[in-house]
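Below is the structure I would like to discuss, written out as structure tokens.
Every protein chain of the complex appears in place save one, which is left out.
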Amino acid sequence: MNKFNIENLNIWLGSTQALKDVSLQIATNEILSVIGPANSGKTTFLRTLNRLNELELSFKMQGLVELEGNDIRKIDPEILRKKIGMVFAMPLPLPLTVFENVAYGARMHGQRNKKKLFEIVERSLKQAYIWEEMKDRLNESAFKLSGGQQQRLCIARTLAVEPEVILFDEPCSGLDPISTAKVEDTMVELKKSYTIILVTNNVKQAARVGDRTAFFLSGELVELDSTQKIFTAPVDKRTDGYIRGKFG
Amino acid sequence: MKRNPLRTQKIAFSFLLFSTLLIVLPVGFIVVEIILKGLPAINWQFLSDMPRQGMRAGGILPAIVGTLYLVSGAIIFALPIGVLAAIYLSEYAKDNLLNRMIKLSIVNLSGVPSVVYGLFGLALFVVFFKFGVSILSGSLTLGIMILPIIITASREALEAVPQSFREVSLSLGASKWQTIRNIVLPNAISGILTGTILGLGRAAGETAPILFTVAAFYLPRLPKSIFDQAMALPYHLYVISTQVPNVNEKIRYGTAFVLLVMVLFMNLVAIIIRSQFRKKKKW
Partner (left out) sequence: MRKIKEFIIEKLILVCGLASVFFVVLIFIFLLKEGLALFKIVSPLDFLFGKSWYPISEPAQLGILPLILGSLLVTFGAAVISVPIGVGCAIYIAEVAPNKIKELLKVGIELLAAIPSVVIGFIGMVTLVPLVKNVFHLPTGLTALSGSIMLAFMAMPTIVSIAEDALYAVPKSYREGSFALGATHWQTIWRVILPAASSGILAAVMLGIGRVIGETMAVMMITGNAAVIPQSILQPVRTLTATIAAEMGEAVVGSEHYFALFAIGVVLFVISFIINVSADLFLHRNK
């Protein structure tokens, strides 16, 4: 069963067309890496899936995006975003404590029971492999954490909502190599139970984590294949050029 | 003779400095003059007593109390409307004609002469709604007058909250209102507070809007209800400086001192909150 079915997706932001006629399917419990140079439409693609693009006043969309056979435009955005979590490019803790950051989603969905909230926070922090570091710092401001810790906290915060899909938008772009390694380990662990879409401009990262890899260029989906195939024998010359570092 | 650019610059900068001093020194003079001559008049009796002998003796308690009533009434009315209006502009409004009309209206409200607010309050609240010359009429009039101050300050504060916070909250499945309530408002609160206090200060100092809507010339008792007339500090100062002959200089300066201290105190509090907030800003 496919998680996502995307057909002839066209997106405009203002007068620029950010995505051009993109069609693809994303399977349940796979990691799909999305690579491409800056401004190739990767992030726009990602933000279409959880309807975050709609915050832009100039956003226009044509085509079909289905989540498990349902048109996402017909799903209540709050329910959609509960199912589809997102981790942003920069670590973006909310100006709350560590505990409240992780508990935020559950609280918004009506969980008031303190004991339950604590269980959710503990479980999510453990899943993101940051419980040991955080268990004594739950009441500190999240801004006091290091960048890598903040990003893993954001992952835990996303997991706390119990999504089915997690969108990663260049999650390591603001991190040092050691933190990056930790976040990547977390992603690989997570793929056992989640569908993951990872946008990255780090080609090696895509190769390390992705089951399949999609290459975007100027709003077009140039090539989509198993990660092995893309990195060893790409069909399109542009893909080959990008991977070899000729541009981008 | 060839002009020397550096000498021109020196002359020009001296002129600029001179202009600045021409503004700042008199401000200092006004404040110091009122403090020096007003402070000796201040004692507990002056602050806690009724005026006596046609305002030529006694204290200014009813004027202080009246002003406090008016200011509280104005803020109770203007704060919720102002903050919600600011939320509309910062979180909901799209870039369309309606939005431009709203912004233009706010600009206009802030430019309407204060005495015109007085006329409006007289026609609408005193006469049309039959609230009479009362604290209620005066508070509502002042409330509408400070609305643009509160809206503008709150809107700036709301818009200063990073867009990414909203995106994070929404991406976790929170609704728009939950996002505003839990993330945007708490982080804009000090800006909203600053605007509110500035509005308070403005309401406390204005005279023209309350002339025909609430102010009592001489009423040596405390107001009984919101439908009662009341004395107010700025109007009292006007009355004892122009309408009543032979008022002791000390009483005039004392009244000016209390009014000035009240207003400047509010402004200083607002300035301090703002600068503290700028220092502590977490993002």
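For this structure, a couple of remarks:
Just so it is clear, A and B label the chains in written order, and each chain counts residues from 1 on its own.
The definition used in the following text is that contacts are C-beta pairs under 8 Å (C-beta built on N, C-alpha and C of every residue); 3 or more make two chains touch, one makes a residue touch a chain.
Owing to the predicted nature of the structure, the values given are computational and were not obtained by experimental measurement.
Across the complete structure, the visible chains that the omitted chain touches are B. Of the candidate positions B:64, B:106 or B:170, contact with the unshown chain belongs to B:106. Although one chain is not drawn, the whole complex shows that of B:8, B:48, B:248 or B:276 it is B:8 that touches it. Where subunit B meets the omitted chain, the residues involved are 5-6, 8-9, 12-13, 15-20, 22-24, 26-28, 30-31, 33-34, 80-82, 84-85, 87-89, 91-93, 101-102, 104-120, 122-124, 127-128, 144, 147-148, 151, 175-178, 201-202, 204-208, 211-212, 234-235, 237-238, 241-242, 252, 256, 259-260, 263-264, 266-267, 271.
Following the convention adopted for this analysis, only the chains that are shown with their structure count from here on.
Centroids built from CA atoms put subunit B at 48 Å from subunit A. Across the complex, subunit A is touched by residues 94-95, 163-175, 178, 182-183, 186-187, 282-283 of subunit B.
Of all the residues in subunit A, the ones that touch subunit B in their complex are 50, 52, 55, 57, 77-79, 81-82, 85-86, 88, 90, 92, 94-95, 104-105, 108-109, 141, 143, 154, 157-158, 161.
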